[in-house]
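I have placed the structure first, in the form of structure tokens, so that the comments after it can refer back to it.
A protein chain is absent from this complex, but the other protein chains hold their places.
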Amino acid sequence: MGISYTLWNVLLGATLLGLVGGVLGSFALLRRQSLLADALAHAALPGVCLAFLLTGQKSPGLLLAGAAATGVLGALCVILIVRGSQLIKEDSAIGIVLSVFFAFGIVLITKIQRMPSGNQSGLDKYLFGQVATLVTEDLWVMCGIIAIVVTTVAVFFKELRLLCFDRAFGASLGFPMRGLEVLLTCLLVMVVVVGLQIVGVVLMVSTLVTPAAAARQWTDRLGSMILVSGVLGMFGAVTGVLLSSASDSLPPGPTIVLVSSFVLVLSILFAPRRGILWARLRERAVRLRIRRENLLKDLYTLGERSQSWTVLTPLHTLTAMRGQPARELRKNSRVLAAQGLAMLSGDEVRLTESGLQAAEKVVRKHRLWEVYLTRRLELPTDHVHRDAEAMEHALTDDAVEQLEERLGSPVLDPHGKPIPPRIRP
Amino acid sequence: MQSTASFLSGSKASIPPLEVHDLTVAYRTQPVLWDIDLSLPEGYLIAIVGPNGAGKSTLLKAVLGLLRPLTGSVKIYGAPYAQRRSWVGYVPQRESVDWDFPTSALDVVTMGLYGRIGWFRRPSQRHTDLAYQCLEKVGMHDFALRQISQLSGGQQQRVFLARALAQEARLYLMDEPFAGIDATTERAVLTVLQDLRKEGKTVVAVHHDLQTVAEYFDYVVLLNMRLVAAGPVGTTFTQENLQLTYGGRLTVLSQAAEALLAQRPGVKEAEMK
Partner (left out) sequence: MNAPLTIILTGALVAASCSLVGTFLVLRKMALLGDAISHAVLPGIVIAFLFTNSLASFPALVGASVVGIATVFLVEALHRSRRLYEDTSIGVVFPALFSLGVILVSVYAGQVHIDTDCVLYGEIGLSNLDEWIVGGKSLGPRSIWVTGGVMLFDLLFVLAFYKELKLVSFDPDLAASIGYSPMLVHYLLMTVVSITVVASFESVGSILVVAMLVVPPAAAYLLSAQLINMILIAIAIAVASSAAGYAFARSVDCSIAGAMAFSAGLFFLAAFFASPRNGLVARIVLRWRLRERLTRQLLLLHLKARVTVEEARTLQPEDLVVRFGWSRSRIDRAVRRLRANGLIESSGGRLWLTQAGKAALDREGTAVLAHR
């Protein structure tokens, strides 16, 4: 009976948090403040306890105000430690604030738990979060915070972009960069504080950073990154909450984090363009092309001696040229044969007519580049071959023609070998 | 009436684009710039030259109000920087930003217009057109929508230059615009600087390559924590002044000596590779 009400609250709360977490996380990520956000979340814990100890009340507004106060104090301490000591680096400062504030929070929590007053429990939900305790009042607070965050980001989008990308330039334009930093940090504190109830202190950083990190893989624009990050944050929250409500043993906070992390892994592997998988495939394609072009070129050079390029060459002769295993060569020859550039019969291979043209193209690039290096850069002739080995695969057809023109259409390469002429279509 | 006009134009010509008085700047407690007094003329390409750690970038940052000086003041066209922001364009060092930032070349150039656009308003189509024009001037029109990490170092430098052009300033401050770029970009940057000079703008650039000072610039400021000398290249960029600037650093001195020699044709191209 109460299930649907609680679940609705949980879903709503987690979704709203996912949205703002994702939005602000993008800024935290780009400003390299992922771990400052972590410190901030940990530093909020003693605030919750202090608010309770001082007032003896458990009203959410009060506890959150306490959390915000020590959260801000923690962030200030990081800055103070780095600037004041000039020796302790930011990572250590974050580690110090994170662990000491958190330890203080634990001291207070355990103290409160052992106090005789009955209403102690409930504070430890801030450690790992406890969505089930969300009430409508909390949701209203969250809605308010989201409205503030979204409005601020929309209104100051241009200035915030400037802050994240080029602070000095922004300052030279006269925008108050320090003020914007403070603004952004305040928003971050607000989000962290509402997040404490849902995912808890320890996992808060993930709510901010993981969706943003995933979003970064999908887009190259700040605006869309923020949107995608918000959407992914919501997706992780909804999926996590639903999974955890369907099972008895999946706590919602960690489940949300795991769903988001899974989305991140997928994004890093499969996002278009930036995905590691596509990058690997592109690299592989280039490597294979280079091998095939090398084979073409080797066949051409061998044929040059007898001035006949279409006789069969045994694979072991080719092995001797580049030290490639015969198996590898056979595979490449088969690919060339499939493209109609070569013919493979048994252990022997030869260029076809179109294969010869393709080979000439590669050799042309190689030799023209050698000429360029020796003539224009005055490199000795015995230094240019290796460089040309790389350039023959990289030069575009246009670039080669320009190169030839600039060099005055040379006929021989620096070693005295003829440069194949351009093939007229 | 006429006297007022001539007075105005006269005063305009006599107000230097950049004046620095008694400027001392310290990082923490270590002074990096000592008591600098400087007044630069309008309409020149001006190089700031000096060894590493001489305070060249610091000088620019202090002028822009990014660092608070211990003593002294800076005037841009006779007024404090805060009142002259819109007259000043700035090109920071290329390494000072994260080029993996999710933004396009066009977005970066549009940032140069933010000062004019002001708070709360978004860049309009007119601003985008302006940004395109600036990219055109540095030969980067075709790369406008590229993500900035997909640009080469030289192209990134040109984007920064285009952003400064978008500021439509009278005085440009550039931190090492020629550092780490390819030959094409070097020519493009130089062309832009020369065009700016033609329009009567003033460019103050930190420059590290002694070989090209005389070729690229009209006026030079020699700096080594203190002002060593400032004046037209012909009279100021001398062996003696360089010796004063670079002290006993032999390698740099020999480089300086080379710079003063007539350049052999062909040598430069060989070095550009």
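For reference, chains read A and B in written order, and residue numbers begin at 1 within each chain.
Keep this in mind: a contact is a pair of C-beta atoms (placed from the backbone, for glycine too) under 8 Å apart; a residue touches a chain by one contact, two chains touch by 3 or more.
Note that this is a predicted model, so its numbers are computed, not measured.
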Among listed residues B:L70, B:L190, B:A214 or B:L244, the absent chain is touched only by B:L70
Which listed residue, A:T15, A:T133, A:T152 or A:S261, touches the chain dropped from view? A:S261
From the listed residues A:V72, A:L203, A:L336 or A:A359, report the one that touches the chain absent from this view. A:L203
Among the options A:L139, A:C186 or A:L250, which residue touches the chain absent from this view? A:L250
Out of A:Q57, A:S85, A:T151 or A:S224, point to the residue that touches the absent chain in the complete complex. A:S85
Where the unshown chain meets chain A, residue by residue: 29, 32-35, 37-38, 81, 84-89, 91-96, 98-100, 102-111, 114, 124, 127-128, 202-203, 205-206, 209-210, 212-213, 216-217, 249-251, 253-255, 257-258, 261, 264, 268, 274, 276
Residues of chain B in contact with the chain not shown: 22, 24, 26, 28-29, 31, 34-35, 70-73, 100
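As a working rule, only the chains that are shown with their structure count from here on.
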Touching chain B in the complex: which residues of chain A? 30, 86, 155, 157-159, 161-162, 164-166, 168-175, 216, 219-222, 225, 376-378
Using the touch definition up top, name the residues of chain B that touch chain A in the complex. 28, 61, 64-66, 82, 85, 88, 90, 92, 96-98, 101-104, 107-108, 111, 114-115, 117, 119-120, 122-123, 147, 163, 266, 269-270, 273
